[in-house]
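One structure is given below, encoded as structure tokens.
Here the complex is missing one protein chain, while the rest keep their positions.
On to subunit A.
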Amino acid sequence: MPRSLPRHPVARPLIGTRIRERRLSLGRRQTEVARRAEISAAYLNLIEHNRRPVGEELLSRLAQALEIDATELASDREEALVGALREAAARAADQPGAPVELDQIAEFAARFPGWASALAGAARRADALERRLVALSDRMTRDPYLLATLHEVQSAVTALRSTASILAETPEIEPEWRDRFHANLDSDSQRLSRTAQSLVAYLDSFEDEAVPMSPQEEVEAWIAAGQPEPSEAAELASDAARAMAQDLLAAQARDRAALPDAALAAAVDGAGEAADDPALIAARLGRPLDLVLRRLGMLRPGPWAQAGLVVCDGSGATLFRLAAPGFELPRPGEGCALWPLFEALAQPQLPVARLIETANGNRFAAWAVAERLLPMGFDGPALSRAQMLIHPAAGRDARPVLGVGPACRICPRPACTARHEPSILGPV
């Protein structure tokens, strides 16, 4: 029979400590929780260090921000400890070894409070680290910049290792070969050094973030997951991302109302040979081309199943991106100045159609158009928005080819007049 839990020597449990522990167990930053609870991060910091009292209403908001019941947050320390131990036991359930004595958790916490706290703390830290690891892993397997950089490191190291071994293993090597390998060592070591610097700088950019994704990246993960309800989507961790997702849904709903799925699908079905020309589809429907481009990219009816879509505002910032197979999109905020999207942005209302080729030889038909918006009337500034629809090119497409890249940093094209920064993939 478990003994009753002794009261903690401190009359009132340290609620700030529990708030902090809960926040850390979720892997969230103070700024994020404070924003949700509608207080400043500095005030939350004082609360977490038990230097400010927490009233009932604020406790309720903090509990909501921390996704925990307010009574649980305010409960006795021993109860919270027992709860944490139960969570730790649940995590260990599928591990080999003797099962955890669940019926003795309360007794364990009472008899060995120090050990129990240490175990609960370790389990929370493991949980937070696991979340961080999953977030980082997600990012590393998706991020084309990281993949390209790591590939570059791997290639340089391979060349260095093989070349150095040749020089070490072959004392009687011919002078011309020796000179060539020395030159290779020099260029590959410089390339490795440059790539390593880029990689470190990049990794530093999200070193201290508990959730290492920008709101734009969260929204893209949400789009990739099929746009589930924003309030319940695990991909949308920040308020900013949820707000962006809601805005996007509203914009898509407006587009869908202006050009319903059935009408677009019927127009594509009935277009015959013209089904691969967005301008002809727009003409058949009597709808603006920009709307048709967005709707084809979103609905992907019939022959448009492999379409991709990029929408940007007048500053070039991407508002929406949906990759087409084989057309690598860079990190949010980056792009290639040669994309027809930006050509259209520079000449609003004039549609652009190009045959483009990525650095690895994949060809795409691209259509882009920009429009001017007057959300504040004629007295306000005119805003621009451009959209680019891309689709794997038909084999018979004989137009001149425009070579494009993903973004300068990971673009291997050595001579490009649009380049604005050196590539990590080639000589500077």
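Operating definition for what follows: a contact is a pair of C-beta atoms (placed from the backbone, for glycine too) under 8 Å apart; a residue touches a chain by one contact, two chains touch by 3 or more; residues count from 1.
Just so we're on the same page, contacts and distances are computed from a predicted model.
Of "Formate dehydrogenase (NADP) alpha subunit", "Response regulator receiver domain-containing protein", "ABC transporter ATP-binding protein" or "protein-glutamate methylesterase", only "Response regulator receiver domain-containing protein" is the UniProt protein name of the chain excluded from the display. Of the listed residues A:31, A:64, A:104 or A:162, the one in contact with the hidden chain in the full complex is A:162. Considering A:111, A:125, A:180 or A:399, the position touching the chain not shown turns out to be A:180 (whole complex). If you put the hidden chain back, the residue from A:40, A:64, A:104 or A:154 that touches it is A:154.
Looking at subunit A, the residues touching the absent chain are 151, 154-155, 157-163, 165-166, 169-170, 177, 180-181, 184, 187-188, 359-361, 412.
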